[in-house]
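Accompanying notes for the structure given below.
What you see is the complex with one protein chain gone and the rest in place.
Just so it is clear, A, B, C, D, E, F and G label the chains in written order, and each chain counts residues from 1 on its own.
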Amino acid sequence: MTEPTHRLDHDRTARVGMPEAVLCEGKQDRHLRAILDEVVARGAPMLLTRLPVEQVARMGLASLDGFVHDEESETATVHGGLPARPGLVAVVAAGTSDLRVATEVVQTLRFTGVRVEEHNDVGVAGVHRLLDRMDQIRAADVVVVVAGMDAALASVMGGLVASPVVAVPTSVGYGVAAGGTTALHAMLASCAQGVVVTNVDNGFGAACAAVRMLGVAATAAPRDAAEAAT
Amino acid sequence: MTEPTHRLDHDRTARVGMPEAVLCEGKQDRHLRAILDEVVARGAPMLLTRLPVEQVARMGLASLDGFVHDEESETATVHGGLPARPGLVAVVAAGTSDLRVATEVVQTLRFTGVRVEEHNDVGVAGVHRLLDRMDQIRAADVVVVVAGMDAALASVMGGLVASPVVAVPTSVGYGVAAGGTTALHAMLASCAQGVVVTNVDNGFGAACAAVRMLGVAATAAPRDAAEAAT
Amino acid sequence: MTEPTHRLDHDRTARVGMPEAVLCEGKQDRHLRAILDEVVARGAPMLLTRLPVEQVARMGLASLDGFVHDEESETATVHGGLPARPGLVAVVAAGTSDLRVATEVVQTLRFTGVRVEEHNDVGVAGVHRLLDRMDQIRAADVVVVVAGMDAALASVMGGLVASPVVAVPTSVGYGVAAGGTTALHAMLASCAQGVVVTNVDNGFGAACAAVRMLGVAATAAPRDAAEAAT
Amino acid sequence: MTEPTHRLDHDRTARVGMPEAVLCEGKQDRHLRAILDEVVARGAPMLLTRLPVEQVARMGLASLDGFVHDEESETATVHGGLPARPGLVAVVAAGTSDLRVATEVVQTLRFTGVRVEEHNDVGVAGVHRLLDRMDQIRAADVVVVVAGMDAALASVMGGLVASPVVAVPTSVGYGVAAGGTTALHAMLASCAQGVVVTNVDNGFGAACAAVRMLGVAATAAPRDAAEAAT
Amino acid sequence: MTEPTHRLDHDRTARVGMPEAVLCEGKQDRHLRAILDEVVARGAPMLLTRLPVEQVARMGLASLDGFVHDEESETATVHGGLPARPGLVAVVAAGTSDLRVATEVVQTLRFTGVRVEEHNDVGVAGVHRLLDRMDQIRAADVVVVVAGMDAALASVMGGLVASPVVAVPTSVGYGVAAGGTTALHAMLASCAQGVVVTNVDNGFGAACAAVRMLGVAATAAPRDAAEAAT
Amino acid sequence: MTEPTHRLDHDRTARVGMPEAVLCEGKQDRHLRAILDEVVARGAPMLLTRLPVEQVARMGLASLDGFVHDEESETATVHGGLPARPGLVAVVAAGTSDLRVATEVVQTLRFTGVRVEEHNDVGVAGVHRLLDRMDQIRAADVVVVVAGMDAALASVMGGLVASPVVAVPTSVGYGVAAGGTTALHAMLASCAQGVVVTNVDNGFGAACAAVRMLGVAATAAPRDAAEAAT
Amino acid sequence: MTEPTHRLDHDRTARVGMPEAVLCEGKQDRHLRAILDEVVARGAPMLLTRLPVEQVARMGLASLDGFVHDEESETATVHGGLPARPGLVAVVAAGTSDLRVATEVVQTLRFTGVRVEEHNDVGVAGVHRLLDRMDQIRAADVVVVVAGMDAALASVMGGLVASPVVAVPTSVGYGVAAGGTTALHAMLASCAQGVVVTNVDNGFGAACAAVRMLGVAATAAPRDAAEAAT
Partner (left out) sequence: MTEPTHRLDHDRTARVGMPEAVLCEGKQDRHLRAILDEVVARGAPMLLTRLPVEQVARMGLASLDGFVHDEESETATVHGGLPARPGLVAVVAAGTSDLRVATEVVQTLRFTGVRVEEHNDVGVAGVHRLLDRMDQIRAADVVVVVAGMDAALASVMGGLVASPVVAVPTSVGYGVAAGGTTALHAMLASCAQGVVVTNVDNGFGAACAAVRMLGVAATAAPRDAAEAAT
């Protein structure tokens, strides 16, 4: 028997609550097609990330049954998404160039059944644009901050909200900003307390982290209440 | 009037729910003493981090009113801690050398009123030691993983629990492990979905992140339930 | 007399037991063709690595006498391979994106006459997939682990087998994972004892290392037995 | 004739308007003493930077004629300073740990005859502390921002004032912040327009840059007015 | 209502005196077009940077009302520029390869209404070429030095003029010079006092910094004169 | 019950054949003492690495039952070592400064029961010193090369022997050699085929790798012979 | 008058003895053409480096008067070269992939009038190939070593010859070797005494250095002889 080139982890959703998803970047077309064949056969919803419109065209994926592609985020879904979950996530992007990653957060959350509010182009070089929106942002259960260059938005946000702040550095920018290491390090070194960080451009991961955090509501609340009663 | 050398942000706890705390490393003794004088005068609880036992002795802090120092974590508290909050955090350390940071997480959480369970020296080179403890760890609302060197524990853990996983890289180790960049990058590049990361050795920040996440339980659950009804 | 542009080291196999091989990447087409002309004239088996299918087509290599190309690994052989040698090597790949490198290990070993078993897509984010296969993997004389991103598979494997573990970092992934330095450093910093590492994406080198190790069986056993008798 | 170990550039002030100064760090005590002997003999004002109180004591400098040391900034002057110049510089420090560098800016400017206003511990994690002070800061001709860690203060400031903003990264902090490269890169990648940057911890250089900028007032205004008339 | 993909900061010029400008690199064509549509509708002057001639052709921008493109600097303006301001800036480029960035400085300054003098290909490997031009360069209010590779021109210049020196590292060169980090670090480590630095290739930022500095003339001179009178 | 600060992995030797060992560096004295107390109580042999003579004196370890310290390698054993195993390892050190690490290899192998031959100060700047010794070195089953600076010895050795070559970079040297990254990278990039590498200064790991390789002799030979017969 | 985009340094050859040369990489076609027009008009010999065959075709340079291109080295000359000079340089390349750079050394030296001997593909993984050629190499006045990857050839060579050794790292290789930093650092950290190094891939610079060194023969010999007589 031939060793297969992939093994889908079908019980991941059950085990850790994460969406079933495939990172398309770095995979050969033939491997991606083999995965999609299996997914279509199973009929379960799946998310595809880092799938640019050129690859969709080259592989003729648009004709695939139940396939929907989003150009802005370079994500796609097969067979829709997961049932709605409670909770609201604010996705705040510092600049227009951060939109690819910010909408990857948004699309992943929507696939997972989570409600999202977007706030675009509110970088701190014009800090009043951000302050004007804080009432709305404070209403979210989790805040995802997407920013490149100096990523100063993460620190300012961390000082303005009490909810979890997940910071996603982006690779936009040139010179020392190119590649996103500056944004990554600035977010890790944030002077605001308890800001947590993902890999550069990892919008998908930030959305997964938010899903994990929203799960705390379901599990923590009742049991802790009970414990508080003892 | 002279410009002061510090400005305590007394309403931070109210605004963002974070503990009032001072990072002692990098501050001159004279500046730290000025801060402590103000804290003692106010009488509110405060946490001090990265305060080694030698500095406590040099500055004679043991005689300070309401001052309690913990040698393992190099933290101290003045005037006790905050009231108990609901929620349970598991703090999982890969090796004995990670204990300084792991107990900084523990002490910060305890100061903040959060219940903690510790799991020490369960690195993945003996993966069965970890698997034996997973039932206990899965019961926690948030899992904090503290690991240096290759930090492989974060990925393995991320694949085993559905709760939020906050990964804290430590600077233990030598060669490419020295300074913690390898652990940091490995955690950021984790193959497990939705693992979030703090700065190297930032146990305090991981605890603050957990506090933010536990807050989701209180806010998200009722409102989202209502929304789900519409 | 003109200085030639290459000098094949024809007695390398005799001297150090390594396969005669040419790394095609970085060489001009005209230099590669000069090498192949000499190889074909000599009639001895040779391995070519990092030779993508586009270059095979551009240079018209398919019509070359005794030339066989493998698209997955981007390797080719001229005039078959070496005679079978004793020993079994397990090649374990963490993800589908690691297959280019993993099959370079496999093809190099097969060219060298070594028997190989492949295990694909068994990364530690679903650690039970790996544990299910350990009985098979433990039966191998040498284990080659191929992994990118956080490369946590190397440490977990190193704690589960007694045989030599050769870890090959791959350059798959984005952000801090891009280029493979994170995987490389994580493998070097492995908390498992005695894991050894090759350059990023160096599947060929890992196979050569395995060949060297399998040679220990032939040389060490009898002489050591004799020594033990004295 | 013996080659001397130093050559003071006595006409630098005349040529480029910069203060005569000696960087003490990295110099042997015997070389520093030779320089001071020459300075005292000449009787002209000189600034010494990076001269910690321990070295002052070890070398017995306190007894030197006209020598005044400032512990906070680790600077000293010999024979007072330069005559007062027009212009006002605001020196804004993000945290208490940035004071060594911030006061180096202040002391250098005062030595040079420039009026200074200090604003300490106004980091962006509590952005309202900063906004409350903006009226005062906007009144300055040049703003020097001193910050370590994520250095987000530089971008926020750059979006709030029209005057030149000189950003000085500091080496305070741990993990990715250690050494100041994160602060340096974040300042260079600032999303605010026209923020300029000095080397890490180079408070002296920032002050010199401010002095150069204040000189524009004297030269630019009248001549440009004349030109505008043609 | 849909969240927009950009928010132009129309009062930035009023607030911080900086030109209204759009960095085109890193933006999708559809986002850039949306911005231009808004700009054209408003009718106010705007600067576009990092807009190569290929993109102008691909998007058909030449037919846009009031659009003027400069190939050398890869900048464009819509609706002309700002009114003339007092002051003169010398833009000094070390080599022919630095011209893209140097002319970005020039075009930004001209858009902003500032008078500019260019000095090209005057690197320090032939230091007399530079010395011959110093009289002209000393007449400028601000000097912008654009250099890649070892960027030694910044230090030499800093020792020859009393006006502000803004150093712009460029990414030209190969080996250790590639990407501009060597030039950046050499400029930051300059042995000349008070040289300030921008991000690699950030000609736009250097021009903005010069504009900030020229503003000191207008504000500082009169008030300081008045203060000097008290 | 209190969570312990360490968990010795007592069945590691059985599971993966590796020696029971403790890395002392990075551990607090109180933690190391707790481990030693447990070791002494069990009575089984244990190896301690990176234990400098100063720490032995400070903690009074010399009086510990069955404790033997080696100053050159900074290793110690408690309760002797493991039974003799077949096989011979050559440990080849490039320079005198590499001896700390080279003797760590030697002491670990001797503790594990493996026979060792040392070859010191045979760097390639005098390549004939090395060539004179090759007959002896070729007789070993595994060759461990220990070298810092440019680590050229690993490549030369890899081209001269057919046995496995384990390369250990050391942190000796200054400038670009400091910390051992240059040696590490040079060994990884070796032009010789099949050289494998450990972390910087990881003599212990290299010895463990050799032990794994020597185990191939016992397992591979008979079974493969049988397979060859089918 | 318009500021020109370049300034040829026509008296460089007279001043520092270096060939008149243009680095084509990084220059726009229009700038390169302007330079060539001036060169052709002057009629003096000039060397062009990093000029790939594609650019020659695109710009139609083959039809230029006196233009000769060399594909291997990507250099070209206009109007021949300089008169013959005394001295012999050996250019030793480790591998076939180093030929682009090695022949850049050769072509630059030939343009400058220096006699050259090439030795290709003599890397240290087969050290006897090198030792066989040492008599020839020792006869040269200067030895230029061109090597990528681990660059071990530089150290071995430095230990075998008394003449100046100029080491040129190349960017060939992958993983940690990519870009040439490993080769560069290994050469700088060479255990052989007095090996000097150029930038990565800087074959032109190595040739210029050799020309400088050959000049020592003309100047040093007679005068020193005279001095020895006093």
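Basically, contacts are C-beta pairs under 8 Å (C-beta built on N, C-alpha and C of every residue); 3 or more make two chains touch, one makes a residue touch a chain.
Worth saying up front: this structure is predicted, and the values here are computed from it rather than measured.
Hidden chain, full complex: it touches shown chains D, E, F, G. Among the residues D:61, D:76, D:106 or D:200, only D:200 touches the chain that is left out of the figure.
Where subunit E meets the omitted chain, the residues involved are 94-95, 123-127, 131, 149-152, 154-156, 158-160, 173, 175-177, 181-183, 185-193.
Within the complete assembly, residues 12, 15-19, 21, 84, 86-88, 115, 141-142, 158-166, 184, 188-189, 192-200, 202, 204-221, 223-225, 227-228 of subunit G touch the chain that is not shown.
Mapped onto subunit D, the footprint of the missing chain covers residues 3-7, 9, 12, 23, 25-28, 31, 35, 50, 169, 171, 179-181, 184, 199-202.
Basically, only the chains that are shown with their structure count from here on.
Least step count on the touch graph, subunit B to subunit F: 1. Looking for a copy of the F-G interface in B-D, A-D or B-F, one arrives at A-D, which has over half of the same contact pairs by residue number. Distance from the subunit E centre to the subunit F centre is 56 Å, each centre being the mean of its Cα atoms. The centroid of the Cα atoms in subunit D and the matching centroid in subunit E are 25 Å apart.
In this assembly, the C-alpha centroid of subunit E lies 36 Å from the C-alpha centroid of subunit G. Residues of subunit D in contact with at least two other chains: 125-126, 158-160, 173, 175-177, 188-189, 192-193.
Pairs of chains in mutual contact: A-B, A-C, A-D, A-E, B-C, B-D, B-F, C-F, C-G, D-E, E-G, F-G.
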